[in-house]
Each structure stands twice: as C-alpha cells, then as structure tokens.
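For this view, one protein chain was removed and the others were kept in their places.
And then subunit A:
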C-alpha cells in the first residue's frame, strides 16, 4: 500500500494565514473585555462613591476622632 502525496508547499503560510489574524484579534478582544469588564466598572464605582461624598461631614467625623493636628475636636 503506497502513500499518497501529501501537501508539501506553503505549510507555514497556511498556518500563519490562520493563526496570525487570531493572534491579533484575541489580544484586542481581551483588552476590550478587560477595559469594559474591569476598569470601567471600577471607574464608575469611584465616581459613584464621590458623587455621594459629603466632604464636610467626613472632615468633622475625622476631626472628632482626634487624629488631626491642625484642628482639635470640638471639645465637649
């Protein structure tokens, strides 16, 4: 039983034509997924937190805790 002639030319070219577009597309997809799955939610979370943040109230809380050196707690 003799073997049939296999494909012998352009094997690397064929492989690259298949794999290189994937090699470029996959990292782009991964980067996009990370950006919109991780970094954007994080940025939103920070934005939401600071939208509701009352700086004066927080300042007074920390002041009463007695950790500032520039202002003393409102002594009582």
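Odds and ends about this structure:
The rule is short, and it goes like this: contacts are C-beta pairs under 8 Å (C-beta built on N, C-alpha and C of every residue); 3 or more make two chains touch, one makes a residue touch a chain; residues count from 1.
To be clear about the criterion, contacts and distances are computed from a predicted model.
Per its UniProt entry, the chain excluded from the display bears the name "Cytochrome c oxidase subunit 5A, mitochondrial", taken from "Cytochrome c oxidase subunit 5A, mitochondrial", "Adaptor related protein complex 5 subunit zeta 1", "Pyrroline-5-carboxylate reductase" or "Cullin family profile domain-containing protein". Checked against the full complex, the one of A:8, A:28, A:47 or A:65 touching the unshown chain is A:8. Residues of subunit A that touch the chain left out of the display are 2-13, 16-17, 20-21, 24.
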